[in-house]
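Before we start, here is the structure in question, set down as structure tokens.
All protein chains but one are shown in place.
Moving on to chain A:
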Amino acid sequence: MSWVGARVRPIDWDARTSGRTPFTADLPGEHLVGAVLRSPHPYAEVRSVDTRTARAMPGVHAVITAADFAPGARYVHRGGPLSDRPPLADGVVRHVGQEVAAVAAETPEQALAAVRAIRVRYRVRRAPLTTAESRARGARRLHVRTTDEANVSMRLDTVWGDADGGRDAATVSVTGGFSYPSVSHACMEPNTTLAVWHSDHVELWTSTQSPWFLAKEVSQLLGIDHDDVVIREVATGGGFGSKSKASEHEVLAAALARAARRPVLLALSREEELGANKPRHRFATTLATHADADGVLRALDADIAVDNGSYNHMGTSVMRVGVITLGSMYRPDGVAFTARLVDTATQPGGQFRGYGTPQVSLAMESQVDEIAERLGIDPIDLRLRNLAPEHAETLCGYRVGTNRLGDCLVAVRDGLDWEGARPSSGPVARGRGVAAGSHGSGAYAYEFANRSDAAVDLSDDGRVQVRHGGSDAGTGQNTILAQIAADELGVDLADVSVLSIDTERTPFELGAWSSRGTHMTGSSVGQAARELGDRLRALAAEKLGVAADAVTLSGGRARAGDEDVELGDLVGLADDARDGVLSHESSYLLEGTEMLTPDRDRANLSPSYAFAAHGAVVDVDRRTGAVHVVDYLAAHDVGRAINPTAVEGQIVGGAVMGLGAALGEELVREGGRVVPTSYLHYALPRNADVPRVRAHIVDNHEAAGPYGAKSVGEMSIVPPGAAVANAVADAVGVRIRDLPITPDKVLTALAEQEGRRRRHHVWRRPSRWWIAAIRALYPLGLHHVLDRYGTRLGPARRMRARPPAPAPQVHVATGLDDALTALAAPGAQALGGGTDVLPDRARQPRPAPVLVATTAVTELRRLAVVGNALHVGGAVTLAELAAHPSVPTALATAIDTIASPQIRNSATVAGNLVQAKRCWFFRNGFDCYKRNGPTSPCYAVLGDHRFQHAAVDGHRCQAVTPSDLGTVLPALDAVLVLVGPGGARREVPAAEFYSGPGETVLADGELVLEVRIPLVAGRRSVATKLGLYTGDFATAAAALSVVVGADGTWHDVRLVLGALAPTPWRLTAVETALRGTRPDVATVRRLVDAELDRHAHPLPRNGWKLDAAAGLVEQAVEQILEP
């Protein structure tokens, strides 16, 4: 049996799929818990750090600061003057979230209390937060750099080939600016380290892709020998590049363990992962592409600004790899570029799958399409005309072996409905796009990066163990190495195990980064196994009395003619076998690759180069701006696939991650601080967002690769951005150059294309003057004053200096009276499913000391039709309500879009109605007006308010009511029955339940007893909603209910828009105009538009929501008209 090339299961599938594989946080044993104090400021001088109180607190065993490291200690990373990042801030903080101090305590609560007790005196300074600010005159210099430009850490001015000649020969040129956002790896396992300090060494269990680099950084920062950092094998929950170099948790855990003399577990929270870890570098690329009349690319000119963040966390390498994109795939006469790595006072960028390639590829592959359009050539044909030859050198110095990009492009054309009809009239336009890409298989980026050692052991029971120093963070590397060893030794795959990571028990290997795993460890393990096989053949030959070349290994035996011997039995014959194990270690040295050096800007970095073409078919909804990918084909040249299933997994996984950045993900910042620090606000693809993504592996065999293989892991994330942008341009004729392509950009571009503009005449509406004036003052200094000084007066700041509030008392109410009595206690809060109340507590200045659980109260659990109404108890779950046979369509549809099935199983109807307001500043801990009082700013006025904030009626707080039930219930004419102290009841129409964004008329101690929904014969109701991902809150929503007469006339019309105004907004004027008519879609749209124009007062970047809301009404009307 040949294992190489076979679709085998991951070798540890049973343990991994059942959850028995331990990740670091799962390891048993006693340990302290670490926590990190992080900078709240983008830039400040650290005047003093006082840890005395913290050290004296109960349960605290260690507090460390910069003083616990050698003076001037820095991460090495790229070395020399580029090493600028301290393990803990020493004197200056340069980004929000920078590590200032760390503690180890017995419980998480004690650790958090101690962190809060550390007193830091900052002197806050203004600092540039964007590359443009950093390069502006007079900007604060974040570091002393070696370039002659302020805040430019590295600058490349390069010309490859004959760019001048190419430009002269060109007849068509396109120019444009493109940006690729900063996105998070969002690995599902939060970064975690367990450190155990021994007298002479430290042992670490940690999420890593590269134990060697980690040991190097930890050892030099702690001043111990490299070999005294021993890293043990443990599962790594996703890496995508982020774990290929040291982060911070590793050395901080080790330093805490040293200080505490106890094991310490340091795990980042999701908030820290998103808000303080090292994301993809944002690239702003200005590109000009020049081609001749035949569509042959002749020259590329680029000017690129890479947002480095505040430290050189591999930004120099990311930038170099990024620009190489321009000279690696096609064959223009020349390429000229200037690239600057620009320091900003934001979290440093890090290594991310694809390095800079996806960013630059977005620009290049978008412009290839623009050229194709200008020349009237099919985009696939145009790319085929520009293919670089095989076995030739590229402009950037790559010596490419096999190159099947042409086959990939043809596969896209054949596999997608490429020539198919693409309706462009009607509300939904279809388009298709293609993008190509290339990527190396490893990079000679460091000394010894061209070397990989590996060992293979054979036990006397016939079992084989592969040992390598890399780490399989989910790529399937361990499985393909087992396949290779099994083939070389002729054993069953089930008899092969793999030990990785362990720095004591595995030989030298730099780890899994730069797509080097397959080539480097595939080669070294293959070589070690082959050599061990030779040894076994020799031993068998001696035993069987035949020549060594007559011996073959198969089925776990050495065979010669009719005779054979079990491999395990050969172990005892080897004089160097120890304890029944014969080991062989081997060192693979890669020849022919070159390093980039300061005076060498072209190099053959990699032994082989992978290629891919991706094709996307998208539907663009002109009404809402939503882009749906409906089909996606990713064709890859990976050489030969050692495990096709694993290769397809890398292709699909990388493509979907790329689609995330193309369509939704972005680490939006406000004042240098990341806003979406929760998955809730981070639009990474959820299951239903992802189309059928099909992987196609073209036939190839790369002579330079082990067993014919090239890389795949990073290649797949390169093309999606441009593929989608090209498809959107094909669909609706607007080219979006800034990812992600969110509905706001599409609708704004479409409005411009169609010459539509809304006029709101705020100057004619005195009720809005005051708000307009406040908004106008924000950029003139009001925001700054409120943010800098006003926030100090609110309770949130003081709250964060106090120990965390103790856990609340929970009163499990047994009946309604019991619940009402308990709720009468001061500060008591009702607790339904807990899905909103519990996560929000950490943000509250004064979380409720008593929670009254309502889910066991029978009176609140009623769900029944009573007369002509559906009565829904407040503690009925959303799932229960949706499943009731009498639930109106609009309600069932709306519930189905709320969060996730798991949440709907717990969340209650009342809880949904009263949930905290939806605003990513409010929810993610900004000290905003609503959270922190009237002296604090509303961060949405100047911050990113495109999706979540009011475009109608916003006041000082721009938030909206998040509840989808809140939008639908008024459209169904529902009534809420509230019950208060002593059982007093009152009825409130659903339309009057909200008094402000997420604020209700509920009095203290009052509960939502039930919701009564009239069941009206002949009523049709629909709900439509726009979100950024499946389960997202509404960016805009509409609910419409109509009783349609036999002749098609509309009666009893109710139309409510959600997420547009602070409270659900009923369009009564439209309702009146429609009553008794038989409207069509266009009529309703006209009426709605007029109403929107009359009332809206959008913020500068959320006016598009008005169009989206009107579009949602159109969708709703269509559904009513064609049920």
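As a working rule, contacts are C-beta pairs under 8 Å (C-beta built on N, C-alpha and C of every residue); 3 or more make two chains touch, one makes a residue touch a chain; residues count from 1.
In this section, contacts and distances are computed from a predicted model.
Missing chain, UniProt protein name, picked from "Transport permease protein", "Cytochrome aa3 subunit 2", "2Fe-2S iron-sulfur cluster-binding protein" or "Proline dehydrogenase": "2Fe-2S iron-sulfur cluster-binding protein". Only one of A:494, A:589 or A:838 touches the absent chain when the whole complex is considered: A:838. Contact with the chain that does not appear here is found for just one residue of A:649, A:1079 or A:1098, A:649.
Checked against the full complex, the one of A:418, A:446, A:508 or A:679 touching the unshown chain is A:679. Along chain A, the points of touch with the absent chain fall at residues 7, 9-10, 13-14, 16-23, 25-26, 28, 185-190, 235-240, 269-270, 473-476, 645-646, 648-649, 652-657, 678-680, 684-690, 692-693, 807-808, 810, 812, 831, 833-835, 838-839, 851, 853, 855-856, 879, 896, 899-903, 905-906, 1030-1031.
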